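Rather than the whole complex, this shows some of its chains in their spots.
A and B are the chain letters, set down in written order, and residue numbers restart from 1 in every chain.
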Amino acid sequence: MGQVVTFGEVLMRISPRGNKKFIQSNVIEFFFGGTELNVGISIANFGGKVKHISAVSNDVIGETAISYINKFGVDTSSIVRSNRPLGVYFLEVGAVMRSSTISYNRSHSSFSEIKPEMVNWEEALIDGDWLHWTGITPALSQGAFDILKEGLTLARQKGISVSADPTYRKGLWKYGKNPKEALIELLHLSSIFIGGINEMNEVLDTNYSYSNEDFIEASKLLMEKFPSIEKVFDKIRTSLNSSWHKIRARMWNGEEFKETEDLDITHIVDRIGTGDAFAAGLIYGLQRYDDYKAMRFASAACAIKHTYEGDVNLATVGEVTEVLEGNTSGRLNR
Amino acid sequence: MGQVVTFGEVLMRISPRGNKKFIQSNVIEFFFGGTELNVGISIANFGGKVKHISAVSNDVIGETAISYINKFGVDTSSIVRSNRPLGVYFLEVGAVMRSSTISYNRSHSSFSEIKPEMVNWEEALIDGDWLHWTGITPALSQGAFDILKEGLTLARQKGISVSADPTYRKGLWKYGKNPKEALIELLHLSSIFIGGINEMNEVLDTNYSYSNEDFIEASKLLMEKFPSIEKVFDKIRTSLNSSWHKIRARMWNGEEFKETEDLDITHIVDRIGTGDAFAAGLIYGLQRYDDYKAMRFASAACAIKHTYEGDVNLATVGEVTEVLEGNTSGRLNR
C-alpha cells in the first residue's frame, strides 16, 4: 500500500498543565498539531505509510516541529523551511461546564505565506495513493488554496483517492476568497466526504435537519451535485459537559445507510483532535476494511483519542480494535 | 460603581500536585487565598473594582502575596506589612471517597496579630460602596475582631452595604471571645446575610430544619432580630463523593422566596473557595441585577469555580453567564 499524503499547517500547541490557566503558572507544555498532520500521525501510529507536506519556520521551533513529526516515522522530506515563524496556538483546558479556550497566532505564519513554487506535487505524490485535505487549509491564504487545488487536481489525474473534511471555520477566511465557492471547487476534486449536515447544507444551500432520513437525502443530493464523491461519513458528538461526551457515526455510501451505537466517554483527558482521529481511522479503515467496519474503526479511534493529551491519537491498531470489539473496560495490560 | 472592600487574612496555600500527598513528592505548588480575598479577586475578575485590606509579612512571602493580589488588579494600597510571618495552609487534595485535608499554620500570623492602629478605615473606605466580611476574621484574635467591628460601624454610618458570611468554624475561636456574641454584634451591622440553617440556628438559638419552609421562617425571624438585615441567601451542596457534587441556592428577601435548580458538577478539579465564589457572584450580582438573577449568577459562579485549581474563581462574567443560561456543555472556544 502506498503513502497517505497530508497537506496542511503545523501548529505549535502551548498550554498550562492540567486545568490551569496561563495566569496561574509559568510552567507550560508544548506539543505540535494541525488538523491534517494529526490525521497523518495517527495513520502512521496504526502502521500506515504517511508523508506530510507543509512549510515550517527556519529556526529552532521549525527544527523542533520536524523532529516531532519524525518521531512518528512520518516522511518529512517534502516539508520546506521559510523565514516566517511557525503558527502557534495557546490552549487552556476546561473541565465540567468550563469550555476549553484556544487563541491562535497563525495569520502570518510560515504555512499561511506558502508559495506555489514551494511544493513539487509530482515528487510529493510519487509514492502516494491517498490524499487528505480539510477546510482549514483553503481558509488560510490564496497561496494555500492554490497549492491545495493543484495537488488535488494532480491526485485526480493519477487516480489517487481524495478525502475531504470540509470543516468551515468562519473566523479564518480573511484573504478575500468566498468560502463556499472555494469548498465547492475543491469538493469537485474529492472522493470521500467526511462531514455532517452542517457541512452539506453549507455547500448545497439546503436546510436539512439532523435526522437520519435527512442525512441520507442530503448525501444523495451531495453525490448528485458532486459526482466525484462516492461516500459520506458523519460523526455525531453529544456533550454532557467538558469532561463527558458520547460519540456515534453514520454513513451513506451510495448503497446503504449504516450507523454505530453511542460510545460513552466520561473522564475525558483531551478532546482536541478527536475529529482528526476519526478521519484517520476512516482512511486507514477504508484502505483495508469494508465501509461499515471502517466507520466503526474510525468511531473507536475517535473515542480512544479522548484519552491522550495532545492533538494526536497515539493508539495502535490493536488498541482501537479492542474498543471496536466492545472491550471498553480498560483492564491492565502487563 | 465604587469599590467592593474586603478585609481578611491572606494565606499561602501549599499543596502537592494532583492527588499526591506531601509524603509522595517534594515538588509542590503554591497559590494564595483566604476567604475574603477570594471574594475580592473573584469580583475583580468579573470587572468590578476591589480593594483588599490585610496585614502580610515583611519578607519575600509577603512581597509575593502582594504581587499575587496585584495580578488581578485588586487595590493593595491598604495592605500593611508586619514582622510576623504570613499564615500558611497545607492542602492534600482527595478524590472519590478520600477527603481533602488542610493543616493550618496561622495562629500567630501577621494578620492574627494585626493591631487597630494598622488600619485607617476612613481612608480605606474612601471609594468603597460595599464591605464584605466572614466569620473567619472575628475568630482569629481580639485585634481582628476590633478592627472589623470598627470598619463595619463606619460603613453603616456611610451607608455602605455590608454583606456577612458568618461561617462559624469552631476550631478557630481561641482568644477568649464568645463566638455567638461576637457574631451577633457584627450581624447587627450587616445588611446581606449569606448563610444557611446552621448559621441562623447558631445566632438565633433555634432548631430549624433544612426544609424550604423552615428556611423562610428562620429568615423572617433573623430579620426581626437583626433589623439591619435585608436579605438572606443560602447555598446548598450535596456531595456524592469528593469528585462529584450538586449545588443549588435559595433566598428570602423579605418579600419572596426563590430557589434555583441543582447544578451537577462531576469531575471536580478543586472545591476550595467555591463558597467564596458564591458570595462574590452574589455581591457582583446584587450590585447589577435583581435578587433572583443575582442568586442564579452566584450559583453559576460557584459551580464553575469547581473547575479551577486554587482558591479563586477565575471565570469572567461571560463564562458565568453562559452557565447561568444553561449552556453547560463546555464546547471548545476558538
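To be clear about the criterion, a residue touches a chain if its C-beta (ideal position, glycine included) is under 8 Å from a C-beta of that chain, and two chains touch if they have at least 3 such contacts.
A quick note: this is a predicted structure, and the numbers were derived from the prediction, not measured.
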Homomeric complex, total chain copies (2 given): 6
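Here is the rule we use: only the chains that are shown with their structure count from here on.
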Distance between the centres, which are taken as Cα means, of subunit B and subunit A, whole angstrom: 45
Of all residues in subunit B, those that touch subunit A in their complex: 18, 29, 31, 71, 263, 265-269, 303-304, 306-310, 314-315, 319, 322-323, 327-334
Touching residues on subunit A, where the partner in the complex is subunit B: 18-21, 23-25, 94-102, 104, 169, 171, 239-244, 266-267, 271-272
